[in-house]
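Next up is a structure, given as structure tokens.
With one protein chain withheld, the remaining protein chains of the complex are depicted in position.
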Amino acid sequence: MAGNSFGNIFRITTWGESHGKALGVVVDGVPAGLELCEEDIQLFLDRRKPGQTGISTPRKEDDLVEILSGVFEGKTTGTSLSMMVKNTSQKSRDYSQIADCYRPGHADYTFDEKYGFRDYRGGGRSSGRETIGRVAGGAIASKILKEMGIDVFAYTTAIGPVKIDRENFDRNAILLNPTAMPDNVANEQALAFLQTARANYDSVGGVMECTVTGLPAGLGDPVFEKLDANLARAIMSIGAVKAVEIGDGVRVSESLGSENNDAFFADETGIHKATNHSGGTLGGISDGAPLVLRAYVKPTPSIFQTQHTVNRDGENTEIAIKGRHDPIIVPRAVVVMESMTALTVLDALLLNMTARLDRIVEFYGS
Amino acid sequence: MAGNSFGNIFRITTWGESHGKALGVVVDGVPAGLELCEEDIQLFLDRRKPGQTGISTPRKEDDLVEILSGVFEGKTTGTSLSMMVKNTSQKSRDYSQIADCYRPGHADYTFDEKYGFRDYRGGGRSSGRETIGRVAGGAIASKILKEMGIDVFAYTTAIGPVKIDRENFDRNAILLNPTAMPDNVANEQALAFLQTARANYDSVGGVMECTVTGLPAGLGDPVFEKLDANLARAIMSIGAVKAVEIGDGVRVSESLGSENNDAFFADETGIHKATNHSGGTLGGISDGAPLVLRAYVKPTPSIFQTQHTVNRDGENTEIAIKGRHDPIIVPRAVVVMESMTALTVLDALLLNMTARLDRIVEFYGS
Amino acid sequence: MAGNSFGNIFRITTWGESHGKALGVVVDGVPAGLELCEEDIQLFLDRRKPGQTGISTPRKEDDLVEILSGVFEGKTTGTSLSMMVKNTSQKSRDYSQIADCYRPGHADYTFDEKYGFRDYRGGGRSSGRETIGRVAGGAIASKILKEMGIDVFAYTTAIGPVKIDRENFDRNAILLNPTAMPDNVANEQALAFLQTARANYDSVGGVMECTVTGLPAGLGDPVFEKLDANLARAIMSIGAVKAVEIGDGVRVSESLGSENNDAFFADETGIHKATNHSGGTLGGISDGAPLVLRAYVKPTPSIFQTQHTVNRDGENTEIAIKGRHDPIIVPRAVVVMESMTALTVLDALLLNMTARLDRIVEFYGS
Partner (left out) sequence: MAGNSFGNIFRITTWGESHGKALGVVVDGVPAGLELCEEDIQLFLDRRKPGQTGISTPRKEDDLVEILSGVFEGKTTGTSLSMMVKNTSQKSRDYSQIADCYRPGHADYTFDEKYGFRDYRGGGRSSGRETIGRVAGGAIASKILKEMGIDVFAYTTAIGPVKIDRENFDRNAILLNPTAMPDNVANEQALAFLQTARANYDSVGGVMECTVTGLPAGLGDPVFEKLDANLARAIMSIGAVKAVEIGDGVRVSESLGSENNDAFFADETGIHKATNHSGGTLGGISDGAPLVLRAYVKPTPSIFQTQHTVNRDGENTEIAIKGRHDPIIVPRAVVVMESMTALTVLDALLLNMTARLDRIVEFYGS
């Protein structure tokens, strides 16, 4: 089935395998008139590049983006915008280990069950490189949101047992720290923890968070198109994410109503909430407070220890994965979470323009 | 926008307000030839009825379902199937408190911001009664899945601090216990905890879980239509759910790869996983192990304590909610989680039929 | 599959069989704040009622509509709006003729091939009564369009060989003439022609046209969501329509470019076209001139002559259809064409609000 598209009005359709010729995305529904160049996209893509820090695999992948359509004289035309990143660093090498065995924690087995066979080179379509298209599309969504005063930013809040201290929150640190943590102290602790894991041929999980500020109240629909429901899908669709929460999230199950409810108050600037346990939505609709989302990410499934598994012939065997693999997924996935959030929020913003008759009449009357 | 539909091939479209004339659902894409009668649906709807236990509001709502189309001589025809439940217990009463004030934790404020006004009677479209359509549709999905040997069942695993003991798991207890817990001991403890909360004019949160067994490997698509992503959306779209997880969920963030990976092994019956940390999906595609999902639910926002809030004129005020309100949402929401899961899984099953050319050719050849 | 919905932002989902309990529609995406009552809908439904004239079957069907949700205190709420028409005139009668045989020109055979069986009572889901939901939804779309100065109206232009004379065009005559022709002379000639056909136990085809005025330029998208493409689908989806054209339609195939091109000119009120061969679209996008569409409708397939056919057991047999059947479909289908056009145009209007970044920014800024 057609499962490579995301969004309604603003929709991305992604393509490409880890070791194929190229990866890319068609972004459809980009409003006309946005100033856009390849540098806008490249800044986002560079945040998911490997090889930047000690904790990340030393592969060098330039991932240079090319805009192929939809931009004319520096502005989006309103028609479909195509972007491509050529694969340059893949080499013909020995894939026989992956080709024959099902790596635990990977999609090898499920691909074979679904499709009958699979492109085993570097994980094929189930590789983390699949997110290139998401991030390229998210860069455009983020740029549009910025034009409207809406700010979307994601960061790491935990790596294994190491958690950030909210007192130390430093937004500028996100892009500077290899862990993408907004806390320099936690960043150091996390790096040390990662070194130990790597020395043990093991990998670790973590938590990432995304905050959206500047969002007007009223986005999202009351039933199936709840803003938080669509965000949950967006974020759970990122490989390795196993839990998603909004606001107080899992903690609400042990809260009392008197603690969890956010009181409203009014001042000269309008109506506000005294707290934000809800994480920015009420009844699935944005409530004017910042959106706060969290994703829990599993450890990298590629580890260098020997694991029990099965081969394609259904025989029991063992595998010890070789190659270049990060011991943690989170730092490079942060920009993916940010992108998926931006795409979802922008789509809700566009869909919301038709909610009220008086505003529609005014729109066409002016 | 059109936000009241869920599903691709098997799609429900729901309608109705808490205190309107009726609520209902159109179920589109029901395969022809399913034996179906109103009793099949009623059994599901009765599980979300209030008034059955001490912890639930004493309202009496019969919620009798009527099938209006799509069934002929006891079998589904393949055309759109319409079901309706008339509202009988609503009475004309004084809604001025809700009409004027924004109840904390409710969608009153966000509806007004989105639509300019709202049907304030009993919460209107944002009421828990909105789920009648979901459950009626879910009953059909569940029946189809049962015909294929797939079993979907949900239950409560925690109410406030009271958690079930997995050692005591008794599936038969789910439908008998007012808490929907599969553990009679925990059920008693939870009821006591709820009495205390109610005595304090307060409410509590909880956790519900859904398990799906009998699912073939291969359902779900690798990128945006991941089975777990669609389940996350399905379940987060249930009012009051603030977190969704699959398999080990939030715990993966503190796991090591060597702990989290599920080893494969083969025996005479095929390929299996030695553990199920993944909760039944790998790379977004079902892996043949049971699906295990969890949802974290906030406390009922309607509490009888006085709360600070704002009225429609933007003035600070106070509210002490009156009326009939459960101190917990979870037990009645369990069947909603089960329904949303069944709808999602069935849709994935139908979509998956087109994954392989050889199977398509065989389908039409026979 | 789910095939009973139409539209993206403004979407109808219809249900019901000719002789089932009821028929209806869920209209999703209705903007909040439209004043709406059942009378608004009833006026449209009454136009497709039979029994009003000599040429139409003498059945009496009241087709009273009931609004079940989505309206509060006389205004649409923005949530899903459900409408129902109960079937009252169907009686238990002898369907064995239809049940066993495949009526030529009807969907009996194709339903059996697709679904394995069918609800044979009065044609079931393939009956003309299926259009009740379309017309009820179209009534709402038309009302919204009227609020924006957009006028959608359909009428009959030919019945068999009898064609209207454009010189005689009288819009007021449409609703008064049993043929729905805007020409009183042609109306009389057509009625005489129909009497002859009926006397011969035969039926006749015809042509209907729909005009839309007041439409702004810019609606529709350049590739697959062309306004004319979506209108073609909308109108071809009406049972018995076998051809759809826009503007000069089939005649363009014998035109020269120098004849077919519409010259532009400017005056103090803006830019216009000197002619309207294009029928109101250029490149799939509305060009500010009136939309003009035409549909060619086949003769009623139910005729009282004996016809060769096959029964469900695959045996050759004969059928002479009994019962009450109009000798022509067109006059009652005119309001269906008007409804489908209104639905399509409104959806394009809502979708078009997101075409330009500057307008989006202005929308949220104000």
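Order as written gives the chain letters A, B and C; numbering starts at 1 within each chain.
Here, a residue touches a chain if its C-beta (ideal position, glycine included) is under 8 Å from a C-beta of that chain, and two chains touch if they have at least 3 such contacts.
These numbers were taken from a predicted model, which means no experiment stands behind them.
Which of B:Arg171, B:Lys322 or B:Arg359 sits in contact with the chain that's absent?
B:Arg359
Looking at B:Leu34, B:Met84 or B:Ile98, which residue reaches the missing chain?
Only one listed residue reaches the unshown chain, and that is B:Leu34.
Check each of A:Lys49, A:Lys75 or A:Arg251 against the chain that is not shown and name the one that touches it.
Checking the options A:Lys49, A:Lys75 or A:Arg251, the one contacting the hidden chain is A:Lys75.
Pick out the residues on chain C that sit against the missing chain.
1, 3-6, 8, 14, 102, 104-107, 109-111, 113-116, 125-126, 130, 158, 160-161, 197, 202-207, 216-219, 221-226, 228-237, 239, 242-266, 270-271, 274, 278-279, 281-288, 296-303, 305, 307-310, 314-316, 327, 351-352, 354-356, 358
Spell out the interface residues on chain B facing the chain that's missing from view.
Within chain B, the residues touching the omitted chain are 8-10, 29, 31-34, 76, 78-80, 144, 147-148, 216, 222-223, 349-351, 353-361, 363-364.
Name every residue on chain A in touch with the hidden partner chain.
Within chain A, the residues touching the omitted chain are 1-5, 7-11, 13-17, 20-24, 26, 28-29, 32-33, 66, 68-70, 72, 75, 77-82, 84, 114-119, 121, 124-125.
One rule holds in what follows: only the chains that are shown with their structure count from here on.
Using mean CA coordinates as chain centres, what's the chain A-chain B distance in Å?
Here chain A and chain B have centroids separated by 26 Å.
Where the CA atoms of chain B average out and where those of chain C average out, how many Å apart are those spots?
38
Which residues belonging to chain A are in contact with no fewer than two other chains?
In chain A, 8, 216, 222-223, 351, 354-356, 358 touch at least two other chains.
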